[in-house]
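Have a look at the structure below, then the notes.
Complex shown without one protein chain; remaining protein chains in place.
Every chain is named by a letter (A and B) in the order it is written, and numbering of its residues begins at 1.
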Amino acid sequence: MITGRDIRKKYIRNYPSAFCPGCGDGMVLNALSRAVENKDMNKDKITAVSGIGCAAWVPSPYWKVDTLHTTHGRAIPHALGVKVGNRELEVVVVAGDGDCAGIGGNHLIHAARSNLGITVLMINNGLYAMTGGQAGPTTDHGEVTLTTPFGNPAAGLDVAEVVKAAGGSHVARWTTYHMRELIKEIEHAFSTEGFSFIEILSQCPTRTGKKQGLSGVQMLEWYKENTSKDPESDKIFVGRLADETKPELSKDIYDQIRRCGGEPI
Amino acid sequence: MSLNIKIDADLCTGCGICIRFCPKDVLESSEELNRYDNHLTKVARVEDCIVCRRCELYCPDFAISVEEEE
Partner (left out) sequence: MKGPGEYFMEGNEACAEAAMRAGLGLFAGYPITPASEIMNLLCKKLPETGGRFVQLEDEIASMATITGASWTGLKTMTATSGPGFSLMQENLGYAVMTETPCVLVNIQRAGPSTGQATKPGTGDVMQARFGSHGDYEIIALSPNSVQEMYDMTIRAFDLAERYRTPVLLMADAGVGHMREKVKVPDEVKIEGRREPEPGEKEFFHTDRPDHVPPMPKFGDGYELMVTGSTHKGDGTRDTAGYETQDKLVRRLNAKINDNRKDIEDWEEFNCQGADLVVVSYGSISRPARGAVKKAREEGLEVGFFRPKTLWPSPEERMKEIGMDSSVLLVELSLRGYRMEVERCVGVDGVTVYDRINSLPTIDMIYDKIKEVLM
């Protein structure tokens, strides 16, 4: 039977981490590792790409696979280069909400549109945590953050819905409270040939928690109380938003090369 | 076969998430402080453990390991 120590030895490096006590980032790392373990995947063929922010540290330097820690918001086009460069690689992007949907929003939309065959985990804590807790593209209207001391004058983006509209094959949302479901969703993402996007609501006890007087555990409770698997409910929907098979970018490119009489270098 | 629930004091940040998710109340906060000046988690009632491994699943720090030893 696989123990916690087995998982740590096989998948984790450079721990203890820099993550704050109670941060959801370590939990996403745990879920990611277990999904790979459950599917008995070859770690050597996994490449994890990230941008800048706390979430970017999930793969780099903590995940024991090939990692590419890039520029803010640009993990997805770097990942595109890796996937189109070598289709055999399983490419995973781990990014925060600001990195993925703010500065990187355009790349997210186009990667979903072209159904690039990568898996993107967007860890959504509703703000830019690493730099102090500034408001971001997913911060709710009225929320008080470091740069919205009088309440956020803008509304937050429903990123999963946007990715679904952009055309990603597989789109889902979970939270760090829903560890078992999250692991299964990540496994499904690995099985999906096209673009897989999982939005993961995750607690930041240091920024949001401290401002609202909540501990990491209490924030997890909040996720439990305020989410629902029922799409008709008023609560935040958790579950699958899309699950379709569509043509995938890197495969089409390779097919075209072969149709022209070439063999991918 | 005996059960040994190990909590690595260098890794545990005392976040309390495992305590919250254990269905059998096996774990609790200890008096010992870690490098963050948080209270380390300790195994209080190993005999109640049903080896569901939820603690391992939820730990952000890979600090806890439920090991069955001969």
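Here, contacts are C-beta pairs under 8 Å (C-beta built on N, C-alpha and C of every residue); 3 or more make two chains touch, one makes a residue touch a chain.
Computed from a prediction, not measured in an experiment: that's the story for all the values here.
The undisplayed chain touches these shown chains across the complete complex, A. Shown as candidates are A:H110, A:K184 or A:K211; the residue that touches the absent chain is A:H110. Within the whole complex, the absent chain has one touching residue among A:N86, A:S191 or A:Q212, and that is A:N86. Between the chain not shown and the residues A:I7, A:M27, A:V65 or A:I200, the one that touches is A:V65. For chain A, the residues touching the chain absent from view are 13-14, 43-45, 47, 49, 60-61, 64-71, 74, 77-82, 84-86, 88-89, 106-107, 110, 249, 253-254, 256-257, 259-265.
The rule we apply is simple: only the chains that are shown with their structure count from here on.
Every residue of chain A that touches chain B in the complex is listed here, in rising order: 1, 3-8, 12, 15-17, 19-27, 29-30, 34, 179-180, 205, 215-217, 220-221. Chain B makes touch with chain A in their complex at residues 6, 10-11, 13-17, 19-20, 35-36, 38, 53, 55-68.
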